[in-house]
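Complex shown without one protein chain; remaining protein chains in place.
Let's turn to subunit A:
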Amino acid sequence: MKTPTSSPVAPTHVADIVDDGTAPNPAGAVAASAAFAWRGLLKIRHVPEQLVDATIGPVLLLVSFTYLFGGAIDGSPGAYLQFVLPGVLVMAVLLTTPYAGIALAADRGRGVIDRFRSLPVWTGAPLVGGVAGDAVRSTLAATTVVAVGLVLGFDADGGVAGLLAGVALVVIFAFAVSWILTACALALRSESAVQGTGMTGVFLLVFLSNVFVDPATLPAALETVVGLNPISHLTTAVRGLLSGTSEAGDVVLVLVEAAAITALFAPLTWRGYRAS
């Protein structure tokens, strides 16, 4: 067959295919990252389960820990709420960290990354945007936990400033952890593997920390492990901030750890991304 004489695309449409000839300047690094963050958050609209993960999940965690285990562990729900709320805050927020990694693994499985990399925008924008989208989710989860905790009767002796600082610290730490999972995503090559690794990792680290129990009650070897776990450091710092007994050293340690994690895993992600 040779050149078809009648085209199945209406002439008006063919004209629409080409643009008006005024090529705009491509988005800068910040605008491009913001566009990718928007993309990450759009998924909340299409997969509302993600919103459930970020809100209802933490509420259930908090209520069940307070009322189911509170009596057994600490004698009364009220006392245990006081102890466990900062821990649940940490756990709920950590559970929102794998989304950027999962999205990255999915993009790579299809040709989506190729499309982005052929565009005239900063190469890191999809990564930064994705992780920033996670940070919005983390903030949502943290706010939910704090709000529900206050309704249940949590005494925030640290005041509003303490609450805000606690939430901010958890979100900063979660931002760092997101980079671990994006690096994993590029190494593991599958969405479900990232999800599995992320969830297992978070649960393991949370249970080997002081989130739910006082380490002093643990066997010595375990106590050492718990003492070294950055999640324990984060929980301690958040407890201090929320109860107004915060020590600067605790907060600084967490910030240093978050910076170290980011400094290690953001470049790893970057390298994996460039090589893919």
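As a convention for this text, a contact is a pair of C-beta atoms (placed from the backbone, for glycine too) under 8 Å apart; a residue touches a chain by one contact, two chains touch by 3 or more; residues count from 1.
Quick note on the criterion: contacts and distances are computed from a predicted model.
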Protein name (UniProt record) of the chain left out of view, among "Copper chaperone PCu(A)C", "ABC-2 type transport system ATP-binding protein", "succinate dehydrogenase" or "FAD-dependent oxidoreductase": "ABC-2 type transport system ATP-binding protein"
Hidden partner chain, residues of subunit A it touches: 1-4, 7-9, 13-19, 21, 23-27, 31-32, 35-36, 38-39, 42-43, 46-47, 103, 106-107, 110-121, 125
